[in-house]
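Attaching a single structure in structure tokens format; questions to follow.
As you look at this complex, bear in mind that one protein chain is not there, while each of the others sits in place.
First chain written, first letter: the chains are A and B, and each begins at residue 1.
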Amino acid sequence: MKITAAEIYSLLEKIRSKAPVVHNITNYVVMNNTANALLAIGASPVMAHAGEEMEEMVGIAQALVINIGTLSEKWISSMFDAMHHAARKNIPVILDPVGAGATSLRTRTARELIARNPPAIIRGNASEIMALADDKTKTKGVDSAASADKAIAIAQKISATYKCVVCVSGATDYIVEEKKIARVGNGHPLMTRVTGLGCTASALCGAFAAVEKSFFAATAGAMAVMGIAGEMAAGKAKGPGSLQMHFLDNLYRLSADDIKQRLKMEE
Amino acid sequence: MKITAAEIYSLLEKIRSKAPVVHNITNYVVMNNTANALLAIGASPVMAHAGEEMEEMVGIAQALVINIGTLSEKWISSMFDAMHHAARKNIPVILDPVGAGATSLRTRTARELIARNPPAIIRGNASEIMALADDKTKTKGVDSAASADKAIAIAQKISATYKCVVCVSGATDYIVEEKKIARVGNGHPLMTRVTGLGCTASALCGAFAAVEKSFFAATAGAMAVMGIAGEMAAGKAKGPGSLQMHFLDNLYRLSADDIKQRLKMEE
Partner (left out) sequence: MKITAAEIYSLLEKIRSKAPVVHNITNYVVMNNTANALLAIGASPVMAHAGEEMEEMVGIAQALVINIGTLSEKWISSMFDAMHHAARKNIPVILDPVGAGATSLRTRTARELIARNPPAIIRGNASEIMALADDKTKTKGVDSAASADKAIAIAQKISATYKCVVCVSGATDYIVEEKKIARVGNGHPLMTRVTGLGCTASALCGAFAAVEKSFFAATAGAMAVMGIAGEMAAGKAKGPGSLQMHFLDNLYRLSADDIKQRLKMEE
């Protein structure tokens, strides 16, 4: 299968017309801009973390996004609950292992969440993905420093073990499903100066997975749309403040032509 | 009583000159833009949720805004405490029942908060207001899908029972106090693509209720100012990102003329 600009745009149109509910248990830092990105793309974000409402809230969602950026005991427990209910109801789960490798709490939590109820999609930077399989990697903060090649090999292993799609994001985004790899070359370095655009990418994977059963295509589409909206924003921005604003505007306005003219995808 | 543009502007001037302290216990997603909206309009926002400081914090506030958007056990307990102290000190309370109807935790919490210490103002979308009285309604996420007429009837019933103002917000905002209804037609559809502008509306109700004893007039004024600043922002915006920015700028700069020329209010 070849993922084309037209197919990506048709997924975007599906999100805009169906407005799928995407339930997020995410970190405090990015809740606002994640919700805004989901609204801008046409989805219906919900943020909820109370154990008492996990089953019901997951029940009205078409996708669940779990992001471990600011952990604490009760939130971890709700993440396990939510992923359990999503598994039972066959709702796709996207896991963003923010800061895995930086502390053992994060590494351990990410690994256990994956092992207990394997997600449909895991998206992280190279360090984070490597930390899911390898105790020797140390993340510097939440940024990526590790080499892409090693991360891809680990992503393939994780994908094979858990039957999930793994996205290693960075200057080039690698979408891995067992032996299959798609490369998305869109995006702009200034995006790394805005907090939580990685988290936003994971949330967009949720919106795409809500309308597309091939999670490989959904992830590739989400990363392409993310990168294209971001590079268009960077073209107009004078810094990270205006980039965030233009990014949301572009997500909202993104056209079939924007995707067609800019898509850099290789399979 | 007829609420005029001049009266609304005089309330706005009062907020700007008195800078009332508005204490918010609100959800994580919108804390930042809610605080920014209150600052932009001239109020002094405080966010605090620790049980240990509830009585003192409520004591320095001129209004209390309770928003159930991201609940958990301790926060619910602080909401009850804060509303109790506000009732004793005669500080107006605005309740925003975010997502009531979506989960039983939210529906039950909203109903109990209202019954225990009836607020001055309740503001929600049609689904949320209906969920306060009717077990058969199901909210899709936190957006409104229910019919306005049914919601108004329920708002009237709630208003009569609890002696409070109920605002059913949407394309038209209905401000209900027993048999009295005001309709505000300001606003713009793009506002629904920015997270938490409903929560912002509730916070602005707090700022207005801090300076105006008729909570009906305060709510009508807040919803009008919200809608006018929003539609002016939408006129300049290229999407939801720039709408949020222009909205805050407009709240800060809103003039008597802006209100006079744009106000769409019917009683």
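Here, a residue touches a chain if its C-beta (ideal position, glycine included) is under 8 Å from a C-beta of that chain, and two chains touch if they have at least 3 such contacts.
None of the values given here were measured: they were computed from a predicted structure.
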{"item": "Options A:45, A:97, A:124 or A:196, residue touching the unrepresented chain", "value": "A:196"}
{"item": "Identified contact with the non-displayed chain, of A:20, A:42, A:69 or A:221", "value": "A:69"}
{"item": "On chain A, residues whose C-beta touches the chain left out of the figure", "value": "27-30, 32-33, 69-73, 99, 102-106, 138, 140-143, 192-196, 237-242, 244-245"}
{"item": "Touching residues on chain B - with respect to the absent chain", "value": "21, 28, 31-32, 35-36, 39-40, 44-50, 52-53, 56-57, 60, 74, 244-253"}
